[in-house]
Structures are given as C-alpha cells and as structure tokens.
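Some notes on the structure that comes next.
What you see is the complex with one protein chain gone and the rest in place.
Chain IDs A, B and C follow the sequence of writing; residue 1 opens each chain.
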C-alpha cells in the first residue's frame, strides 16, 4: 500500500500548495491513502469546514489536527459531523468529534488513523498519550481489524516522539510527528518495522517563523512587547511529509522516505515508486 | 572557508564515532574549521577534560555545550582554563568559563564562535539570547574583526531557533541549532546569506531515546515511576551536522549541506567539496 | 467530627515539630482524624518507612505525599504494604501503592482520604486530576459510603486548586492544597459546604527556601551555576495546616480555621474547639 502523509498546512500559501500538488502526487504515485494535517490551514489558526472539504477534494482521505483544532469555532460543530476530520484522540470523554477512525484505502485496505497529542512542553491537560495509543492498537490490532495503522503524533519534544515510536514499534505502520513545523531528517524504519519520522514539517513558506510572517514573532522575542498580530506568510510554500510503502501482508513498513517539494528546502522524493 | 559543525556527541558510541571519523573528514574535505558540541559526551551527561582534549585531537577547533555543561563537576574548573571550551554565553556575569571566543582557522581566517542557550521550554534563568547575540555581533562584526561568525544556538523550540536565524541573518556566517538530538532537514541559506539549520542532530545511536537506552525513558513515559537510570545507548552511531562553504570575501554562506554519516539515517554529504 | 490536616513536613526540623506537637493537639482538641503530608520528611526528599511509622505513632491516621513520593527508593516497596500511606491517586494503573483509602475515625466515621496531584506547572504526565476526583467521589459518595471525604490536592497553580475546590464543592468535606510550602490565608467554607484552603503550608523552618537552607537555592537563582546540594534547614519549625469541624450528619464543613503554631509565622488556632 502506498501511503503519503503531509504535515501542517499553514495559511493560504501552504494549503494552496497542497491543493495544487496533491492531485498530481496521488495520480503519479498511484497513492492508496493520504493523510494531511490541517490545524493551521485557516490563516495559521485552525481550519474551516470549507478548507477541510477542499483538502479531501484534493486527494486527502483524512485530515488531522492538533493544539489549534478549535481555533476556528465552527470546528466545534463540524467535527461532530465529519468522520474524516480528526481532533486529538486524548481529549477527555465528551469532547466534540473523533480522534480516530477506520477508513478504506483505494486498494481496499482497512486503515486505522489516529491523531494523538503529546504533553511535554505542550498540553498537560490531555489524557496520557501512551495509554491512549495502547488502547487504540489493542482495540483494533494490526493484522486483525486493521491492515494499516497510522498515527499523527502532534507533539513538541523529541524525547516524547521517539518514545512513542518505540512504544508502537511493530504495532503500527507509521508513527509520524507534527507540530514543530520543521521536517526532521530521521525518517527510518524502526527495528520492529514501524515507519517513523520525528516531524513531517509543515506545508508552508519556509522563509518565515513556522509559516507565519517573521517580523512580529521576532519582534516579540526581541522586545517582549506585542506590536501587531501574527499573519501567515505569503511566500511560495514547500510541501513536506512522509511517503511509506506499507506491506499488504504485515501492515508494517517496507520503504520510507521524507518528501519535500518546492521552494526553499532540498527536494526529496521517494525513489521507490 | 570550509566549515564543519557536528551536533551533540552522546556517550561512548557518539564520541568514538566522532573520534574515528573526524580526522578523515578534516583531511578529505580539507576543512578549515570544525566545531563539535560535547555536552553529552560523558555517558550522556556533560563532558570531562579528557574527552574535551580528545575531541580537539580528533580535529575539532572548538567544543560547545549547552544545558548539560556542568553535569560533570570538573567542568566548573577546566572551563576556566580551556579557551576552546565554550559554555552558553548567556550565563550571568561571574559564571565560570567563556561563552564565545575568537579563533584562527587553518586558512588564517578569524572565526568568532559563540554558544548561546534558548529559553523557551528550557532555561528561563539565562539572560536574553537575542540581546546576547546582538551584543556579540555588534562587538565583533562580520567583515571587520571577524572573518566568520558561528553560533551554536542550543535551544528546544523551533520558533525561537528560526527567529534567531532571522535575527542574525546577514550578520553571522552560520546559525545552527542543537539540543533536540534530531537533525532537521531545513538546512538552507537564509535570504540575508546566513547558513541555517534548526538542529544539527546528535552524533550517537539513533536506535535510542535521544542517544540513551530507550527502555528507561519509555518506562517513565508509560508508568511515570522511575525503575532505573538513564544510560547511553551502545549501538552504532550516526554522525550528524552541517557543512558550510563560507565566503572568504563576505563571511556569508555560499553553500550549505546537512551531514549524516553512518548507521541508521539516510547518508548525506556535501556535494560541493 | 474534628479533623486536622498538616502540610508537608520538611526535614528533621519539620518532622520533629510534628512529632512533638501532634500528640498534644490530638489530646487537647480530641481530634477524630488526622492527615499529614510527608513527602519532604526525609531530609527534604521523600519519606522512609521509619518516618512514616513514627508519623502514625504521633497521631496521624494517614500520610499523604506528592511529587517527591519516590525520592526515597524504599517507598516503591513499602507503599505496597502500608495502607495508610498514600501516593497521588492519578498515577496510571500499575503504579505501586494506593492513592486513596477508606479509614475509620475515632468517632466511628468512615473517612475517605485521597491524594491527587495537579498538572499545571507540575506533572503533565499524571492522569487528569479532575476526572480522577470525579471518579473518587462518584464511587464512594459523601453521605452514602463515606461520612467524610478529604482531598489533599498537591498542586502548584492557584487556578487549578481553586477550580478543584469548586469542582468538589458539596461533594467533599475538605479540599486542601499542598506543595507550595507556604500557607494561604483563604481558608473558608465554599458555597456548597466544602472546607477549602489553597495551601496548608509546610511544617518546617520558615527562615529558609521552602524549608531548605536558603543559601544554595539563592545561589542558583543568582549565579545559575550549582555550587552545593540542597539541605533541609535546621531552624525551629512552624506547624501549618487546617482544622475543620465536619458535620456528622452531612459530612460537610461547619467550621474551618487555618492552624499555625510555633516559630516565625503568626499563630493561628481554631477558636471553635
């Protein structure tokens, strides 16, 4: 199974880059399943239902999020209707929407996708991501109810991300991090067969501060006094993510490659498709 | 000028990999100047004077550190004698040792090297890294007293790292991050001419948790109860860092490439030397 | 029912003050039930089984703890045997020891005692304290299986502590905070009938830094470089805590008063007993 993950789309630049490029990638690589993180797609803050729909139209099967999930208040509502929209799974019981779902890929495979948020330096108020991940893969194990399991682990600390990778190693197809908006160069298949990358990076303008215009963030670091608002950067975007060839037999990863296309970063494409 | 930076050496595996590989890299690439971060070289925690000396013998011109600088108590003493050993510059007045220094490269260039620590999610008790960096490059500007300026910015948050890159863009030759122990794939020349990478990654065993044996870190994430100690991982190490061709005329970057050699990560070498 | 809570005993000074004073307080006030927080009683770091036993001998019915619970490694063992020893309840399943228990008071009342840890600025890795508290009082409600419910909420942030008070207001007899080692002057009966104090304060030497010798903590704030170890302060201790008259009929609070006896702080004793 051919799987592609794209990291946080940031603002108009990031989402338009995805909307332009994704249909071609799906066709060229004959992708079976695509997940895109959309938590910053509406001007950097959250996501609207329209953007969510256009992301699906462009070729995504599922849209994940993170700490910005509720920035656009309409997400509190449409998350309850849209099954292909995921908020972090480790919200307490009663939170709107879903944190995971079982979906059918183009090749017929049953793909379990989950979005979990880390706690270190981030969200001490969410439930234990490790217990949450354990419940997830226990309830719907790889090779039994699921042919592939994808986790978007939205977290800050590399320690927590690596431990999650090891924790699910052999029990998930892919553990890919998001949230730092910078792609890491540690894409690899862990010893148990799980594809892993600490962070997919963002789809956005890399001449920026995390995809936002760099002036105001820098002003705050230097003067500590707010002068304006944070605005999404408008320059050309790089698409960043992870491509994984998942075994149809075991559900584990056979090949993995970071993906970086466009603008400022060194181009990287899977050489196995 | 040919410059190489190597990220945090972790434990015996990481430092031996550097000690083995660095002499060859210096020779093969005819490197003019090498900086290595050594804050985790003594079993993961700090650095001894012996390890410091061997790092120089292997080809490093300067050793930088970070939050682990004082883990080995002898560093409080030898840091006051060893000018090629740097602790974070933004310690308050009166701290032992130096945070920056002006050194001569093999090609005769005067190279200003500084080690500064970030504060976001990290070290709220250190002085302002931005004011500190500003003082540094103002006192010894590129193209005047310095032919090249190298900053090892030891920090956690990508937002702070990117802002530091933009802050010094055009005023420093290289701003390279350390501390997360994961190399980022955003090595680039910023619009003003400064070579930048959010994190150089570590020199260590990548089948690990940040270079440490993965069992106990994972145990703590899962059970929250300590069971043992943190020990450096023993598996084969990947060397990770950044190679920069610095203009002899302007002191700015002409070419930049991440470096990853050995073991688990995708190999990357500069193609311009 | 006459209930007394005493905050974190710190080091020899703090525990000896409790061991000296508590028998007299139990006798003079004819106390029915006493809870003492012991997380810092062994030189400031954790608690030994001997100290635990002596605390019971002095008149405590239950000893609670907090983030320092495992500082003395023997606690990992004796916590599994000693039912009157409580570690934070919101450790994940499988942690040694117990986080709550139902005990009989001198007047025959069934007293549910729990120790829960906050997460803000503290322990993002523990389970949700609010869900945990809700489960606790739902499983053993006041007026049904329990005649009194006491919560030692070991937390840093006043926002989290006050919200816990309001959350359990009317469902618990007492919600008393610990951890900051400074008594607050907001002891009161909340609108629903629960006795509340943001922090009981410590039993220890108040000419100190949180009960520890003040020199090294101050040195670290000023120089940021460790010079020595943290040692418990040796000066005369103040006992600090909360006295509550709990209704035998409703299990709610009828009278509440902070308690401060000895040394540097303004003396405060219940005027209703």
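The working rule: a contact is a pair of C-beta atoms (placed from the backbone, for glycine too) under 8 Å apart; a residue touches a chain by one contact, two chains touch by 3 or more.
Bear in mind the structure is a predicted one, so any value in this text is a computation, not a measurement.
Engineer: Could you tell me which of the visible chains the hidden chain touches?
Structural biologist: Even though it is not drawn, that chain still touches A, B, C.
Engineer: If I consider the whole complex, including the chain that's not displayed, which of B:54, B:71, B:125 or B:254 touches that chain?
Structural biologist: B:125
Engineer: Among C:90, C:115 or C:180, single out the residue that touches the unshown chain.
Structural biologist: Of these options, the touching residue for the absent chain is C:180.
Engineer: If the hidden chain were put back, which residues of chain B would touch it?
Structural biologist: Its contact residues with the unshown chain are 92, 119-120, 122-125, 127-128, 131.
Engineer: Using the document's contact rule, name the residues of chain A that touch the chain not shown here.
Structural biologist: Per the touch rule, chain A residues meeting the hidden chain are 70, 76, 91-92, 94-96, 125-126, 220-226.
Engineer: Just the residue numbers, please: which parts of chain C touch the chain that's not shown?
Structural biologist: For chain C, the residues touching the absent chain are 121, 130-131, 156-160, 162-164, 166-167, 180-188, 190-191, 198-199, 201, 206-210, 214, 217-218, 221-222, 258, 260, 264-266, 268.
In the analysis below, only the chains that are shown with their structure count from here on.
Engineer: If each chain is a node and each touching pair an edge, is that a line, ring, star, complete or other?
Structural biologist: Shape = complete; every chain linked to every other.
Engineer: Over half shared or under half: which fits the residue numbers at the contact of copies chain A and chain B, same or different?
Structural biologist: Over half shared, hence same.
Engineer: Go ahead and note the Å separation of the Cα centroids belonging to chain A and chain B.
Structural biologist: Computed from C-alpha means, the inter-chain centre distance equals 29 Å.
Engineer: Could you tell me which residues belong to chain B and also touch two or more other chains?
Structural biologist: If we look for residues of chain B contacting two or more partner chains, we find 221-222.
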